[in-house]
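One protein chain omitted, others in place.
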Amino acid sequence: MDNAADRIWTDFRTLRETTPLVLSLTNSVVREFTANALLALGASPIMSDAFEEITELVGIAGALNLNIGTPTPRSSEAMAIAVAVAKAKGIPIALDPVAVGATQMRRKLVDRLLSMATPTVIRGNQAEIAALAGLSSAARGVDAVGNLEQAPAVVRQLARQTGTVVVASGATDYLSDGNNVIAIENGHPLMARTTGSGCVATAVIAAFLPISSHPFSAAISAMVVMDLAGELAADHSQTEGPGSFRVRFLDSFDKLEPEQIQSRIKLVQL
Amino acid sequence: MDNAADRIWTDFRTLRETTPLVLSLTNSVVREFTANALLALGASPIMSDAFEEITELVGIAGALNLNIGTPTPRSSEAMAIAVAVAKAKGIPIALDPVAVGATQMRRKLVDRLLSMATPTVIRGNQAEIAALAGLSSAARGVDAVGNLEQAPAVVRQLARQTGTVVVASGATDYLSDGNNVIAIENGHPLMARTTGSGCVATAVIAAFLPISSHPFSAAISAMVVMDLAGELAADHSQTEGPGSFRVRFLDSFDKLEPEQIQSRIKLVQL
Partner (left out) sequence: MDNAADRIWTDFRTLRETTPLVLSLTNSVVREFTANALLALGASPIMSDAFEEITELVGIAGALNLNIGTPTPRSSEAMAIAVAVAKAKGIPIALDPVAVGATQMRRKLVDRLLSMATPTVIRGNQAEIAALAGLSSAARGVDAVGNLEQAPAVVRQLARQTGTVVVASGATDYLSDGNNVIAIENGHPLMARTTGSGCVATAVIAAFLPISSHPFSAAISAMVVMDLAGELAADHSQTEGPGSFRVRFLDSFDKLEPEQIQSRIKLVQL
């Protein structure tokens, strides 16, 4: 993994130069934070809830960010149409199955979207990834429950089942393309004390998809950038809790330097 | 009131240890701030708008936070179902009747919810509490209009009418269980310069309900913690206005110490 930091920096620079337009159909709690994170990163956000206009919007998007955090029948329809159009046009899709184990509505929506097209990347917390893999229905709301020892195996299993790249984020992030499993041991506990940090991670993955050669490396780049923004924010001299952390987290996307990636990155091939 | 500070600290510590899951059906303006405040406090937030999944979500929740700030027919249905399920399962309910005096839709929704079940606590500003008590329909939008001299009597009256705990927040907060009336003279004017501070107060009350022996003491604990977070944020050396106040307000939930409660608390039994 010698030049992993270099590849990530190259991806990040390309992202900033090309400002990919990320269309988010996301939950109503994290829209502002997601849009601000994408802007701070260097991408361009657009959001919509309306299936009436979603075909036109997918047509101008560089990537699609789908998040089921506050599902409604209308938003479910919009997501289904968005998936169909994205598939037809070859636009990459990042899917965030928020609290998929908590309700039948969420499970049915994810099943429907997965039956229509394979997302380019699926990202959830470990409980959500386990629920999707059929291993558990015990997700407690939207927050992850502990660190599963078998997380690396579960991530690979879901990647194989779905034939796509899967990311389970947590204290350690696990990523798999069905063969390889990578662990990223970066990040900071304050990320779990701010709403939407998981949702933002999926949006950041979406932003890296149009500019990266492979979805797996896009996901790695995105999660490293995400985790390092968290570390830099937590280390900021004026960060004293979850409120000031959020502020410096957005700043950190804008300020991230290649040397910081080089010195901080903790990638492990499992 | 000698050991009020001790009891509040005990409640707060229990909350942090048990991280109650608070299900919020709340308005679309304050969702992110509410979720972040609950996370900073030490609770776990989940939000939904969809009556299709609300029965399952109430089933895993420790408390229900209902806020009518941006009502729609769909969210009204979801709230009604949530109240029915919470009542059947004995899950406590905090109700926030935002701008209830402003429109018939809001009044009808609150009347409907009150006819189904008695909330464990009702919290509003003084204008909203007066409107609910049938004393005034002159609420100007969502912000409280002045300090009513008769506020303590109005709070007690509504507590008796509804048979529950009522909180009217403002420069001074008044709380009543129908017999006693308590005044809390903590807080800071910047709390009124940030959107959602009332809505967050109700969410914080909801978070204290599952861990406190009595709803009245839960409401007292919650309002003191809320007001002291406001005072600490306003006193922060880097707070210069409503923007930086919000940041330090979230930090303060995380940093609150028992000594600060002891030295700052201003509870008055009326």
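Each chain carries a letter (A and B) given by its place in the written order, and its residues are counted from 1.
Keep this in mind: a residue touches a chain if its C-beta (ideal position, glycine included) is under 8 Å from a C-beta of that chain, and two chains touch if they have at least 3 such contacts.
Worth saying up front: this structure is predicted, and the values here are computed from it rather than measured.
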- Could you tell me which of A:Ile46, A:Ala88 or A:Val268 touches the chain that is not displayed? A:Ile46
- chain B positions in touch with the non-displayed chain are 27-30, 32-33, 69-73, 99, 102-106, 140-143, 193-196, 238, 240-244, 246-247
- Kindly note down the residues of chain A that lie in touch with the hidden chain. 21, 28, 31-32, 35-36, 39-40, 44-50, 52-53, 56-57, 60, 74, 238, 246-255
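Everything below uses one rule, namely that only the chains that are shown with their structure count from here on.
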- Roughly how big is the turn, in degrees to the nearest 5, that lines up chain A with chain B by CA atoms? 120
